[in-house]
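Just one protein chain is left out here, and the rest sit where they should.
By letter and in written order, the chains are A, B and C; residue numbering begins at 1 in each of them.
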Amino acid sequence: MDASAPASNTPRILDREPLVLNNRSYSWITNRICGIVENKQPALWWILFIPSVLLTGLMAFCFTYLISTGVGVWGQKQPVAWAWDITNFVFWIGIGHAGTLISAILFLTRQKWRTSVNRAAEAMTIFAVMCAGLFPAFHVGRVWMVWFLAPIPNANAIWQNFKSPLLWDVFAVSTYFSVSAVFWFLGLVPDLATLRDRCRPGLKKFLYGFFALGWRGGNRHWSHYETAYMLLAALSTPLVLSVHSVVSFDFATSVVPGWHTTIFPPYFVAGAIFGGFAMVLTLMIPVRRIYGLDDLITPKHVDNMAKIILLTGTIVGYAYCMELFVAYYSANPYEADAFTLRGLTGPSTWAYYFMFSFNVFAPQLFWYRPFRHNMWVVMFVCMCVNAGMWFERYVIIATTLERHMIPGSWGVYQATWVDKYTFLGTFGFFMMLFLLFLRFLPVIAIGEVKGVLPQSNPHQDDHAEHGIQEEDLMAYADRHVPKPAAA
Amino acid sequence: MSTTLKRVHGYLAEFDSVKDLYHAAEQVRDAGYQRWDVHSPFPIHGMDTAMGNPRSILPKFVFCGGITGTTIAFILQTITQTNFWSHIGLGFLQKIVETYPTVVQGKPTDIWTLPAFFPVMFELTILFSAFTTLFGLLALIGLPRWNHPLFASKNFPKFSDDGFFVCIEARDPKFSQEGTKTLLEKVGGKNIELVEDEL
Amino acid sequence: MKRNWIHPEEPQNAKRYWRSVSELERRESFLKDLGREFPAGDTLTDEERENGRRDFLKIMGASVGLMGLASCRRPLTTILPYTQHVEWMVPGKALMYATTMPCGGGATPLVVTTHEGRPTHVTGNPLHPLGGGIDSFAQASVLDLYDPERSQKPLGMGKDLSWAKANELLAAVSAEAKKSAGAGLGIVIGATSSPTYLRLLGEVKAAFPQAQLFKYEAAGAEGSAAASKAVLGAGVKPFVKLGSAMRILALDCDFLSLDPVAGEPISAFTKHRAKEAKTADMNRLYVLENRYTLTGGMADHRKAIPASLIPAAAALIALELGDASAKALADTAPAALKEWIAPAVRDLVDNKGKSVVLAGSRLGAEVHALVASINNALGAYGSTIELLQEAPAPEFGGFAELQAAVSGGQIKTLVSLTPASLYYDAPDAQGFAKLVSDKKVKLVHVGMLKNITAVQSALHIPAAHYLESWGDARAADGTYSIVQPMIAPLYDGASTIEVILALLGRKKLGPAESAAPEAGAPPAEDAAYTAVRDTFAATAGGLDETKWNFTLRDGFLKGSTSAKAAATPNVAVVAEFIAKAKPAAAPTDEALEVVLAPDASVFDGRYINNAWLQEAPDPVTKLTWENAAWIGSVTFRRLGLKDGQHVKISVGGAEIEIPAIEAPGHVTNSITLPLGYGQKGVGEVGSDRGVNAYALRKQPGIFVLGGAKIEVLPAMAELAITQEQNTMVGRAVYREGTLETFNKDTHFAQKTGMDAHIPENISFYKGQVGVKSDENPDGFDYETKHQWGMVIDLSKCIGCTACVIACQSENNIPVVGKDQVRKGRIMQWIRMDRYFAVAKWGKNEVAQQSTWAEDNPTPEQLENAEMVTQPLACQQCEAAPCETVCPVNATVHTDDGLNAMAYNRCIGTRYCANNCPYTARRFNWFDYNKRNPLIDTTVAGIVTVNNLYAGPLGAKKEDESLRLQRNPNVTVRMRGVIEKCTYCVQRLESAKILQKQVQRDSKNFRVPTDTVKTACQQSCSADAIVFGDLADNKSAVVKAKASPRDYQVLKYIGTRPRTSYLARLRNPNKEMPGAKDIAVWSNNQY
Partner (left out) sequence: MGNFFPRWTNWLPLKVAIAVVFIALGVSVGVAYYFTPKYTRVGYEPTQPVPFSHKIHAGQLGLDCRYCHSFGEASSHSNVPTNQTCFNCHGPGKGNIKSASPKLELVVKAHETGESIPWVKVHKAPDYVYFNHSAHLNRGISCVSCHGKINEMEVVRHDQPQSMGWCLDCHRNPEKNLRPLEHVTNLNFQPADLKRADFYKGLLDKKIPAGEIATVIGGASAKADDLDQILKLAETTYGKEVTQAEVGTQLKKHWQIQPPENCTACHR
């Protein structure tokens, strides 16, 4: 075999930490993941699910009250025309970003470890965007007129203002949602086929079968499929960056001191990824424990994500400081005031301190490896970050408006119970959707995980016992170019 | 076997490992078969070369889709917000969608206001591309197709768990009841099965 | 496939929904109440638009679903034309009438806008010699007319009586009086200048010689009357010529707003304060007062001194002018005061003949006497004060006499015609009420409100509003002005004149039994009408119909000013007054002083049920909907109080519990209590608002009470204050300079702060800003279009809230109620910002960049803070940040430079409100126009919430009468849309259209120069607001914009507002203490 020759002179490469522990077999993975869907749910599932449903009901009630009575039931006032509504919107949209990041950017950068978390992360993205969408939709004064936002020909001969960042939002968010959904569904198809093939004829089989679209795992399908997947990843990457940039334009393109800053787009995107990863971990760590997926979601995964949180958290911290510096250096007293009032003399400085400590200081724990590997510490930090990111948006939106340009118009914002319960309700909605996802869909991308097993490599033992490296494989394939069959 | 009329779909052979499948594929390819496919629970690296598949043409579709999105966004915004089309002598376009003259913040109504339109142009580009990708893919691989002879096979369902299959279709010119079967045996195919299609 | 939809004869009570709209519009029941003045008809097509607009939500809200339906049936709406045509009536066009609002001893000349017989808006009468702007009370008076809770039926001890019964009782009274030649009959009237009224009272006196007449005003005092009678002689009335007074010293006299002096209008004063070129000729105002009044805010030199030291101050001035008799009293004044007064008096003397001293009307006789002698010494009489001879009038007793008469049992029947409410605001009111009942005195009360006096009187007669009744009045200069009705009494009320006539047995009160008169012509048999015509005949010398008609048209009789009096002041008597005066004692920490002052919203309590006034922020404290104890910063902080914290104030046995509010510029150890609040049962607007401060007053004519104790209570009240931030934190929002600065550099205002170094605009395109030209092709077209603009002169603006209310009445701005105001959702389009500025913030004091140091100046600084006020509405920016952010193009720019707001396009994202640097946009958080914000609702019997929060389960506001006030030319906004100032675009458009009507097929379509005015501009009595066409070089606004003082707020951010401000000038006197600190704070604002 000439294969041995190159094998001998290929440089030995250090083993990598395996992505799936205790080298599990294909069927083990299938059983373990499909098992979650097929077996009875643990009691904990119900314990979480029922309150989530109740909270969803609460949300529905709050929105009904809002629409029937008027935006006044919220705490807004002059000059604070936006407060919790847009804060929550930006918060949820931000959460979503981690999902797309994991599934798209890590895919493009060949980060194989993503495979065991991307499915859940994408699901989270979609649910988060759903929660986010609720707020801009319902915060308007006349919800029943919201169709004015859609560019449809009309007898009034009047159209939208495409110069308005808010309209950009409409396009960005709806695009983001659709593309994420497509991406997610595409990823699901092979796994749905797996579920289809495992269950007995009946409603379940029909549904899984219907959505599996009759997937047969043929390689001619796989090759197109992978191209498509690659393309979507390539599309989502700039999309995810654009979405939060556009959201930040709502503020960056305004004239309000404290909003009118060029640093916003990168700062928002970093923040979004930051908060998003925190949320991913907040969800995945319990899931991993509850459903015994420790071999699939390994400490390595957590470790990697913790590092990303550390990185983005530091970027966010940098952004905060840069804001302050620019405010000082621009020598624009209004800008300077905006930040003095935020951090030192304003009525809502507490929010600023929460934001800073939660987002900048808490993640610094991750410099220390054992912390990254202690799930409790990780959970704690993630909780801080989740809260901190909400406060960041609150500080930017509400506390900035409280101190507008004309001192005579200043006023302090106070949230009402409707504000609070609506926000709480969206958490219930989010959890409910996520739990349903756990219940009915494979929480981990079965096919993709199998794909990263060592035995999934056709040239496994052409090399020494250790797994082959990506780059070798690239080179390897070429040496198998078919020679013209000698007649 | 019942007496219902059936059509032979092809031979289905199972393999133990990715490795076997891979080498089998190489040999079937070299044997010059065209209408055949390998079925596996996950995409196998290098299998395309092993089977000699051409590169997917999907990207070209997607490119067109993207361009369409950009154009639609550009036209939508410029027609309704600027006098660009009148300037280049296509004012009738603006007549089609009667537009109301709206000056906001003293911004110009000529083409120089274009930068404000980039976000929407970008988003629509992505949106259209994404949908082209989805539907293009489905078109290329002929899905959704819920009913397929292979589903009639007993052990085929393993493909979505840990089974690796090669299926050579009867439609293939080189297909022969004997030759193909022996080839599959030669390349190490196990429990080879003649897949038939009820009519 | 089109169809014809034939409306079938609708069966009754079928198709409720579809018919409801038309029913809403017909309102027969109500029309009957309104009577003939409201012929069913084209009124309604206007009404209908209006109502319809308010159902806009209902209809449009459902529209998505209904559109399909509407295509096969559509709401049946009807047009009800007049049956008889009405003279002058052009359906859809407003009719203007001139009339007069009787107020205090004078008259406010008005022009009233009526739409198909509904008075909707009042403005000053520019033709009238004393015409011009009007105060907020007059401006808001139109709402009182429609007040659904006005007293509507005669009452007997609180029970409804029929008009017949009421007439009967009244007849009994006059019969009784006839028998006894008036013995036992007492009549109390308020301050009045109505010749007819006085003449009729004279006739009463003649008919019933024994009858006694009294005059009583809640917040009035006899001091000035007594003094002027003694010094100037009876029937002589001073008329202050503010226009010719270049040096004015005001002793606790708020002559610019709440304590007007008989004299020239405010504009005469302000015209000397605005200078456009280097000059020395500017008037100067010195003010001594215990609290900030708007007059104090306008002062060049103001010193806060306890009100109890005012007599001493007056004496001091007299002494400086060489009146030795004042020495004893003068010596009681503190040294600091002497230092302040000496240079001031020197300045007055230097301007002999051009200077005047004014004293507050509620001050004691001694002060007025002293001031008379001072003015005499200053040669004011004949130069700055005209002495006018009044027509002879019957003698009136004061309240003291009334009390005596009642307790002496000389009164059997007391007829109260005064606007005051005896049982509420009289000194020791409860005591008086008890006295009346003990003595079995029959009280006949005439008033517009169902207040305590009304319900406790033997007979209460609902008073007619001045817009409903015939009458007359003499303006300050004696000009004979007509009060003519715009509309038949909505609730059959009777005017005071009519009541007198009834007493004289010449009229029956209540609804006219006889058939309605021919439309147009006033009812011939109306006794009040004839009475007024008689007076007119007497005044005009003969009843000349043409003259009468002209008088009605103009609202006054030309050349009917009173004759100059030949009187010469007799200063000898002054000494006696001084001798009577008791020496002043400055208040101390233990014994504080309490000053009772009329309130800017309810005056003495008579406007308690006027929602516009209640919601108009107090010009000084910015407090709405109630009153609070004003306490100076030093005292306030010494007591460790918080805004809204309750305090118990006890003086002379009486005590009240009232929330406290910090009042910068208020003197230490002095408390000011606004009067008029704390009334019961007057209606949902006024009931139980604030605390009744009259309770502290025990004897008449005294408004400064010494020796008060204050006790801090734990209880907190949530005050509805509209402005949280009292300082400008160094931002150059309001700019001012001294005359000296101005003379050095006339353009100082344009160089203040960042305006000095604005980088040039380097963007690639100009866009639609500035004037269209070859360089700037996209600019605004000044050739063929109007270009609207506004200038507000801060040198003139005194900060009264007249413009705010004018705007409210013109633009259908809803009232939101105390709760919403507290939540920061007040809707008024004009925000009257009031800032306190401390001299110490000037150069080389606290570093400007650090805002925090400025947020909390010391109490001492605050006590001497300057107060400045700045009206701020939409600035109509040419590059408006609000426009670009609206996703649905609901707010875009018009080619005449307006920042248009299309309510029906707005979906309410509120982004524009965020992005407006001036926070000039208001949002309809709730359905303020449909849901009554003043009541609470119990939802499903569980929770009780403010009606607004009950949403669809709440009570709908169905006050037909309030709807009648609405301006049919302005959309009534629904919930969920943004609204804001539009420069009264409805007026601009109709002006343009009128010009088209005139020109038809010819060419000139530019609205004649300065013919179109905005509501705020018309209402401004200081002429501070200039509005007009920037494209018309002759227009006043172009001249104003050319002023060197012209600056734009936040110019730095490049919004190019069309509204700009003229920096304020102050004219300090170098020799005065602290002169160098004045306006210094403005020097390095940023």
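Keep this in mind: a residue touches a chain if its C-beta (ideal position, glycine included) is under 8 Å from a C-beta of that chain, and two chains touch if they have at least 3 such contacts.
Since we're looking at a predicted model, the values are computed, not measured.
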Self-check item: Touch partners, limited to displayed chains, of the chain removed from view
Solution: A, B, C
Quiz item: Quick one: which of A:Trp46, A:Phe206, A:Phe325 or A:Trp417 touches the chain that's been left out?
Solution: A:Phe206
Quiz item: Who touches the missing chain here, C:Asp160, C:Asp544 or C:Glu989?
Solution: C:Glu989
Exercise. For the chain that's not shown, point to the residue among C:Thr894, C:Thr909 or C:Gln1017 touching it.
Key: C:Thr894
Quiz item: Of the residues in subunit A, which ones touch the absent chain?
Solution: 153-158, 201, 205-206, 209, 214
Quiz item: Residues on subunit B that touch the omitted chain in the whole complex?
Solution: 98, 100-101, 144-149, 151-152, 154, 198
Quiz item: List the subunit C residues touching the unshown chain?
Solution: 2-7, 22, 26, 39-42, 45-46, 49, 52-53, 55-56, 67-68, 70-71, 74, 76-85, 90-93, 784, 892, 894-896, 898, 900-905, 969-971, 982, 985-986, 988-990, 993, 996-997, 1000-1003, 1005
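As a convention for this text, only the chains that are shown with their structure count from here on.
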Self-check item: Separation of subunit B from subunit C, taking each centre as the mean of its C-alpha atoms, in whole Å
Solution: 76
Quiz prompt | Length of the line joining the C-alpha centres of subunit A and subunit B, rounded to whole Å | solution = 27
Quiz prompt | Overlap residues in subunit C, where contacts from two or more other chains coincide | solution = 881, 884, 886, 889, 892
Quiz item: Listing for subunit A: what residues touch at least two other chains?
Solution: 158-161, 163, 165, 167
Quiz item: Which subunit B residues qualify as touching subunit C in the complex?
Solution: 100, 102-110, 112
Quiz item: In the complex formed with subunit B, which residues of subunit C make contact?
Solution: 764-769, 778, 878-881, 883-884, 886, 889, 892-893, 1056
Self-check item: Residue ranges of subunit A touching subunit B (in the complex, touch as defined)
Solution: 25-27, 30, 151, 153, 156-163, 165, 167-168, 171-172, 174-175, 178-179, 182-183, 185-186, 190, 193-194, 196-198, 209-210, 213-228, 231-232, 235, 238-239, 242, 246, 249, 446-448, 450-451, 455-461, 473, 476-477, 480-482, 485
